[in-house]
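Showing chain A:
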Amino acid sequence: MAWLSNIPATVWEGLRAFLGPLALTMIVGLLLTLGWVQVNALFLVWLERKVAGHIQLRIGPKEVGPFGLLQTLVDGVKLLGKELITPAPVSWPLFVLSPILVFAPVLVSFVVIPFGPGTQIRDLNVGLMLIFAFGGLGVLAILMGGWASNNKYALLGAIRSVAQNVAYEIPLLLSAMSVVIMAGSLSFQAIVQAQEGLWYVFCQPVAALLYLVGATAETNRAPFDIPEAESELVAGFHTEYSGMRFALFFLAEYTNMFIVASVATALFFGGWRGPFWPGPWWFLLKVYLLIFVVIWVRWTFPRLRFDQLMNFAWKYMIPIAVLNLMVTAVVLKIVR
Partner candidate 1 sequence: MSADFCQRLGRRLGQRLGAAALGQADYRRQGYHLRLELAPDHLRELAAMMAEEGCYLEYITAVDRGGHLELAYVFGRHQEACRLLALAAVPKGQGVLSIAGVFPAADWQEREVFDMLGQRFIGHPNLKRILLPEDADFHPLLRDFQAGPELGGDEMEI
Partner candidate 2 sequence: MHRQALTEDTFYLNLGPQHPSTHGVLRLLLRLDGERIVECQPILGYSHRGHEHMAQNRTYLQFMPNPCRMDYLSGLMYNHAYCLALERACGLEVPARAEHLRVICAELNRISSHLLWFGAYLMDLGAFTPFLYAFDDREDILAILGLATGSRLTYSYCRFGGVRDDVGQDFLEGIRAFIPKMRARLKDYDTLVTRNVIFVNRTQGVGVISPELARAHALTGPCLRASGVGYDIRKAEPYGLYPELDFDIPVRAGGDCLDRYLVRVLEIEQSLRIIEQAMARLPGGPVKATGVPQFITPPPGLYHTSYETARGHLGIFLAADGTRVPYRLKFRVPSFGNLGILPKLLPGTLVADTIAILGSMDVVMPEIDR
C-alpha cells in the first residue's frame, strides 16, 4: 500500500520536473486563489449580513446551513441560474466585458499577498506597486460598465466612481509610501519583516488612519458608497446588470475589501506576526477584524454628499498625507 501514498508526491515531482517550479506554483496559486476568492466572498457576505443583522436588532440569515452559513451559497446558485439580461440600447462588447475586467485585476493582486512567512504565491520586489496598479484598473471597468449601460443612473454612478477613485488613490498611495520609506522596500515580506519590534500603526498612526479611510472609499463602501448610492442612483453603475454579471461586480467588491484589508494588515498591523499560532492564522484574523470594522462603519453612518466627499479628499486627506510623508522622511533622515 505504500506506493499508493506515494502517488501525490510522485505526481508533484513529475509536474515539477515537467513545468518547472515557478510555473507550478503559479498554477497551484491560481487555483487556490480562485477557490479562495469564492469562499472569502461567501463568508464575507454572510459576515456582513450577520453583523448588519445584529447591529439592526435582527439576527440575519439563519435558515440555510449552520448559523445560515450556506445562505450566500444558495444566493449565488440563484444568481447563476438567472437570465443575463442585456438591454437593447447597451453597447454590448463593453457591457459584457466590464464585469470580467472588474474581476480580473482583483485576482492578480492575490499574487503578492503575504499570508505567512512562506505562504505567498510570489514575493515580488514591487509587490505594493503591483496591487495599487491593478487596483486602479478596476475603476476603468466600472466606467466602461456605467457608460455602456446607456442608463443615466449608471452613467452618473460611473462618473462619481472615477472622480472618487482618482481623489482617494492619492492619499492611499502617499500613506503607503510613508511606510515604504520606513521599511525601505516595496516587497511585502520585507515590510512585514521590518515590523519585528513595533507595528507601523504605532509609528505611523496618521498614515494608518488615512489608509483605512482611503481604502473604504476605494472599495466604494459606506459612508463613501456614492457610486452606487441606492437612495439616489438606484444601483449606480451596475443598475442594468443582472444574474452572474451582477454577481461578478459583487464578488469583486468583496474580494477588494479583502485585498485592501490585507494590505493594511501587512503595512500597519505587522502582517502575519503574532505569538503562538502560525502566521497565516494571525494574518487572516487581522484581516477579518479590519473588515469587521469596515462593516461596522457601513451600518452606522449616513452617506456623504459627492462634493463633501471630494472636498474631504482634496482639502484634508491629501495635504495631511503629504505632510505626513514629509515629516516621516525628515525624521528618518535625522534618526538614521
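The set was built so that all candidates are chains of the complex that A comes from, given by their letters.
Everything below uses one rule, namely that contacts are C-beta pairs under 8 Å (C-beta built on N, C-alpha and C of every residue); 3 or more make two chains touch, one makes a residue touch a chain; residues count from 1.
Here the structure is a predicted model, which means the values were calculated and not measured.
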| item | value |
| --- | --- |
| Single touching candidate for chain A, where 1 or 2 all sit in one complex | 2 |
| Partner candidate 2, residues of chain A touching it in the complex | 52, 55-58, 152-153, 156, 222-223, 225-226, 229-234, 299-308 |
